[in-house]
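Since the structure comes first, as structure tokens, the remarks are kept for the end.
Just one protein chain is left out here, and the rest sit where they should.
Labels run A and B following the written order; every chain starts at residue 1.
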Amino acid sequence: MVGGGISGLTAAVEAAEAGFDVLLLEKKPGLGGRVAQLNLYFPKLCSPNCGLEIIFKRLAANSRFRFLTSAEVIAVSGGEGSFEVVVNLKPTFVKENCTGCGRCAEVCPAERPNAFNFGFDRTKAAYLPHRLAFPYRYVIDGEACRGPSCARCTAACPYGAIDLEMEARTLILKAGSVIWAAGWEPYDTARLGNYGGGRYPNVITNMVLERMASPGGPTSGKILRPSDRREPASIAFVQCAGSRDENHLRTCSGVCCLVSLKQAAYVRECCPEARLAMFYIDIRARGFYEDFYARVREGTGIELTKGKPGEIREDPATGNLLVLVENQLNGRVLEENFELVVLAAGMAPSALCAGLPASARDRDGFVSPVLAPGFYAAGCATRPMEVAPAVRSGAAAALRAVQWLGRRGHGR
Amino acid sequence: MAAKIGVYLCSGCGIGEVLDPAGLLQVAEDDRRVALVRESDFFCGQDAGLIQGDVTDRVVDAVVLAACSPRFYVKVFDYGPGLPVVRVNLREQVAWCHESGSEDTQMLAEDALRMALARAGGSAVPEPFRLENPSRAILVVGGGLAGLTAALEAARAAYRVILVERENSLGGWLRNVYRCAPLRPPYAESAENPFHLLSREVESHPGIVVYRGASIERTAGGPGQFDVTVRQGERLLKERVGSIIVATGAGAYDPAKLTRLKNLAYGTSPNIIVSSKFEELALRGGGRVARPSDGREVRRAAFIQCAGSRDPEHLPYCSAACCVETLKQAQYLLEPDPDCTVFIYYRDLRANGQYEHFYKKVQEEGAVFIQGEVVHVADRGGSLSVEADDLSLGCRSRVEGLDLVVLATGMIPDVAGGGPEQGALKLDYRQGPELPALKYGFPDSHFICFPYETRRTGIYAAGSVREPMDLVTTLEDAAGAALKAIQCVEMTARGQAVHPRALDVSYPEFNMSRCTQCKRCTEECPFGAINEDAGSNPLPQITRCRRCGTCLGACPERIVSFKDYSVALISSMIKAIEVPDGDEEKLRVLVFACENDAYPALDLAGAAGLKYNAWVRIIPLRCLGSLNPVWIADAMSRGIDGVLLMGCRQGEDYQCHFINGSELARTRIMNVSETLDRMGLEAGRIKMVEVEIIDYTKIPAILDGFADELAALGPNPLKGF
Partner (left out) sequence: MKTLKGAGAAQPLLYDCGFAREIYALEGGAQLKRCMQCGVCAVSCPSRQEMDYTPRRLFSLIRAGRKEEVLDANTIWVCTSCCTCRVRCPRGIDILGLMHELQFYYLRSWFKVHSRASFQQAFWQELRERGRIGEAGVMLRCWLKEGGLTGAVLKSLEMKGTGLRLLRRGRLRLIPPKIEGLTGLNKIIDKALAQQGYAE
């Protein structure tokens, strides 16, 4: 299993429970992937941690499941029944016997921007990936750490779990089949110059809003404008920020409409007075999500305008933002003022990785669910999708990955 | 029952700095079942061997480990199926969230240890429930795209498959389809209909038995031993299977009901047709579409989306596939003849994901997309017209001289009322013959996290029977369902529970001699696992059981017990709590926490260093549905001042892994308030809250708030009796 996000975890837990040995490799120091960063799922508006917790619980007890974190796949070779996977283990400077007591972080003098919260707050160089981390183990950011000359953590750790001399290691692992579930990355909105992405502090992405709204996030669940840490009186959701765009992501990301509707629902809870507006081309709330769309539309009073904003301008004095969009009913260009703009950044397939030949990708950068006999892909690596299909895609890939074992009489 | 409990007291991770080990040692020594006590600050690391050694040497037959939360180091402290391990959560729920060196904190830790000892002493070792000759075969009901795919994928993993299709030929919906919407990346080109290939492969696969023109007469038993009676014409066949995939698909929304949509004028002209009819015309004409009234080739056509879908009067949901299906159908006209004129009326063009390429392609082929609401369709002497409030023009617009108008009708699940597949399984279950449904008749499941789990164990729904979906999604969905079905037969064969208590080998046993035939267990089981005999006695079907314990909570006679989870066991834990006299002004609050959400939330509160009162005594429950009201009476009569139930969210967007546990608990405590009244106690001593994991920041407010409410009520008057 390459990737410990929701589709990878699902494939792993389902295959392990069906009686197959699974080894999961995750590039980051903790499992959970992108969903661990989400505040709530649509359409139930429930926390992703509930689903993650039960998966972790099932995996924690399953002797057929093993995993490596901070493990990046750099090459995959071979074929069904005899794959060789080359893995680069990045040093975390904390050994597996860490108990998660947190002494290292208490004494650590160095800080780093918290990538989990998109840099909106800071952690110590010795940090727990996040509150619900699995494994519940601290890691040390090699770039922020002051190194062996400081070593306060080494002295503070009662368990001798810290090794500041730890070096990268390369492992060669054998596998009968491989599932590629490397997931997605939020599209870099700094490339959307006309929206001021990455330039105007109060133009944020939907993922940043997720972290902000999360009770465990950088603002403890408060929605605050980055420029002055004030609750915004008006928020605009700008759809297709990068998606459905020949200059950026040519595909529709499939989830952003619902993400924005979900965000409108929870923002309405904590900012009951705020003006909410959404600018879109099509509201793609397929299937039962239509119910959710109707519920949010009626329950939040969000103003829905069909039209893709062409420009966002900042008033440097106030940090407020002028959203320029055409009112298609009369052809007039509206200039609307908002205190916060949330860009519905699209889903880009995770960056090119040596483990996968470039030829395996389609023109959008996604990979086919069946790459070769024994080599499968799942989740957002294959196409943009929300959590429910990612779960199903994980289960489907798990089945394909165990079929060859079934044919050899496994389990009988 | 354990007679030689080993107690292992960990002082690591700050526990030793908060608690006095002497007090804990004393508690252990006071219990005559304790054979040995060991202390360390690193049982999870260098001293892990100590416990293993005691177990191997058979010095102990149960382990009580007072250390971190049971959510951690599960495999490290696993000594095999024969040895119960009870964890005392001193780290997250004592040391990290209570005052160091305080008397109250110490009392909390000691009570927690006493409760664990009671639990360890009262637990027996569960023996897995193994069927004698479990079936590993998989039944697939429905031979459409989802069914064929599921059957083939399961057979490719070398599982025997029995496929039952009601029609005389396989293919389902696809049989009447000319071409398919794109099936492969990058999803820009329509695809050949795969059903010929698929059905041929299924029919020729040695591992698949196909019954065509067949239906199911009866499904009895449970996972590993479903006994299915299949009727094929006059023949009745018996099959035993291990699990079932329901892939009965969806049907088109009843066109007759469309006549109520006056603006679409359906039924007033032979040339106003539904999308399935259009597909049929294309198939019959080998791609050429002749109009029904006079057989003339169609040169000008309009497609109208959402005919019935996204309409509160008809289908409130979106049918998910129609936009892309219409794109494909427009191609039937445009590809052979680019001079054809095609209009597509839509509200939102839902070509999600990579289907965007397909949308663009059909645009380039010349289809004219008109966003807006259709207000009027009419046929004047064979020439049709459509009028719409046109959003892109900003005014009303009209198209005339059309040969054909195609209405994109939505889909309805075939297990839902009205569909021809009604009664697809005919389950011999006390709770009814079919899968309990969500809104709109689609089978109930937690459709985000655990989409395949229906409320009938071992029966998995796949394809558009579960929710409206397109073909690509269906292919993946069917493969996933096949894995779940395989998993179910394997776990059942091992005597293990399936999701969510996967690997659990305990199961409920019924002491029938005391049963009063009240039927609560048979009615309340969320998974229909308990049948009834003619005398209304419960007949538990263990392989259908998910081990949530709802039956245990439902039974007023306390006759349902698991080896390691029972009414008596939890009662003994409650009795292990030391309740100070009323004049000490030390409240005691018993918390029943759902182990899936509330318990981890309590852990997280500790990990975040949030502080709350040390009067709470926490007992995790498998599910609040397993809460037996007798425990509340026990707690009250012990002099405990209040009982707090922490469960998950109820209602339409429920989160319970067992469907309705917290809802059942609420009903039960409402009934308990009467009993409280009789005991002369205030109803406010029992409270229920909904807690998600992420609500951990609210834990102190919840617990301290309840303690304040109890303080206002004064001490439980039953203290000391």
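We take it that a contact is a pair of C-beta atoms (placed from the backbone, for glycine too) under 8 Å apart; a residue touches a chain by one contact, two chains touch by 3 or more.
The model shown is predicted, which means the values in this text are computed figures rather than measured ones.
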Seminar exercise, completed: The listed residue (B:K360, B:R494 or B:K611) that touches the chain absent from the view is B:K360
Problem set entry | Contacting the left-out chain in the complete assembly, out of B:Q46, B:S102, B:S392 or B:T516 | B:S392
For this session: Tell me which residue among A:C104, A:V325 or A:V367 touches the hidden chain in the full complex.
Result: A:V325
Exercise. Hey, which chain A residues sit against the chain that's not shown?
Worked result: 194, 240, 244-248, 281, 307-311, 324-326, 328, 330-333
Seminar exercise, completed: Hidden partner sits against chain B at residues 341, 343, 349, 359-360, 363-366, 368-369, 371, 387, 390, 392-400
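The definition used in the following text is that only the chains that are shown with their structure count from here on.
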Seminar exercise, completed: So, in whole Å, the Cα centroid of chain A is separated from that of chain B by 24
Exercise. In their shared complex, at which residues does chain B touch chain A?
Worked result: 12-14, 41-42, 44-46, 68, 71-72, 74-75, 78, 153-154, 156-159, 184-187, 309-310, 316-320, 348-357, 371, 391-392, 394, 439-440, 442, 447-452, 467-469, 473, 475-484, 486-487, 490-491, 494, 498-500, 502-503, 596-597, 600, 604, 607-608, 648-649, 653, 655, 657, 692-697
For this session: Sort out for me which residues of chain A touch chain B in the complex.
Result: 13-15, 17-19, 39, 41, 43-47, 49-51, 53-54, 57-58, 60-63, 97, 99-101, 131-132, 136, 158-159, 214-216, 220-221, 244, 250-254, 282-291, 294, 306, 328-331, 362-364, 366, 368-369, 382-385, 387-389, 391-396, 398-400, 402-403, 405-407, 409, 411
